[in-house]
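Every protein chain but one is kept in place in this view of the complex.
Moving on, here comes subunit A:
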Amino acid sequence: MTRKVLVLAETRDGSLRNVSFEAIAAAKTVAEGGEVVGVLIGENVSALGAELVQFGADRVVVVEDEKLKQYTSDGYAQGLLAVLEKESPEGLVFGHTSLGKDLSPRIAAKLSSGLISDATAVEVAGGNVVFTRPIYSGKAFEKKIVTDGLIFATVRPNNIAPLAKDESRTGEVAALSVEIKDLRAIIKEVVRKASEGVDLSEAKVVISGGRGVKSAEGFEPLKELANVLGGAVGASRGACDADYCDYSLQIGQTGKVVTPDLYIACGISGAIQHLAGMSNSKVIVAINKDPEANIFKVADYGIVGDLFEVVPLLTEEFKKIKVHS
């Protein structure tokens, strides 16, 4: 059956986030030939609608209001629920981002619907739309279907390939006027700590440090390598517990789960707790002094050596490649 599927697009610093294009690709599968409608909520965001169409949306609905400049659950819920009421879709897809995690359960509760969070794949099989999602932080996977009502899912960044951008595609970008009432929680201030780097959950490359990094300063060579590769810096629980870095960088069963193309583990022993957060990365490199370290068991490539020698050498070597390409 064909379905109308809505995709809530997300912006960061005025640009669309990659995960929104991935969500459109997922929505195309859910739609089974039906219409995919992008939804843009914010202030002065309508100009981004064309790009959603180029990535596969058939048309775009825009809700703009000065109260929607920053994401708040109350503001976005009002905007999105108005769109849902008007469009009555059979499917709804968000990115499994901070925003998606915060808003999607509320919308699901409001609509008395199911919600499949953090999907890493979607397919149509045996007459069902089947989502794959990691459980136990990636130590296992489950396949899940919606049995009643709206097919609603959030998709994990970096897992579902976006469709190729087609600049010749055109579609309607129409505004929907919604009166945004009072917000019960107001953002007073945003302290940007992650701004210097790339967002961990969406990064294609993650350079991660463990106890072997030995101090906060010890993260400097890792940051340099991350800069050269356009990646983000992460950490093991050990490094966070030892106060070498902020908990916001922690990767593991508690902490963030990442699936970049390239994960470089520096001075990380590879406890189960850490592996749960990164073992589904596409390519894993381990750098550790201890040849017996558990991390080598999940690594595709390993170097036994002192990270403070290896990482700067790697940085220099990658610089050469970047210059050539």
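Details
In the analysis below, a contact is a pair of C-beta atoms (placed from the backbone, for glycine too) under 8 Å apart; a residue touches a chain by one contact, two chains touch by 3 or more; residues count from 1.
By our rule, contacts and distances are computed from a predicted model.
Only one chain is not pictured, and the protein name UniProt records for it, out of "Electron transfer flavoprotein subunit beta", "Glucosylltransferase", "Glutamate/aspartate transport system ATP-binding protein" or "Amino acid ABC transporter membrane protein 2 (PAAT family)", is "Electron transfer flavoprotein subunit beta". Contact with the chain not shown here comes from a single listed residue; of A:47, A:135 or A:175, that residue is A:135.
Seen from subunit A, the chain kept out of the figure touches residues 73-74, 97-98, 101-106, 108-110, 112-118, 128, 130, 133-149, 184-195, 197, 199-201, 204-205, 229, 246-250, 253-255, 261-262, 271-273, 276, 279-280, 282-286, 291, 296-305, 309-310, 313-314, 317-318, 321.
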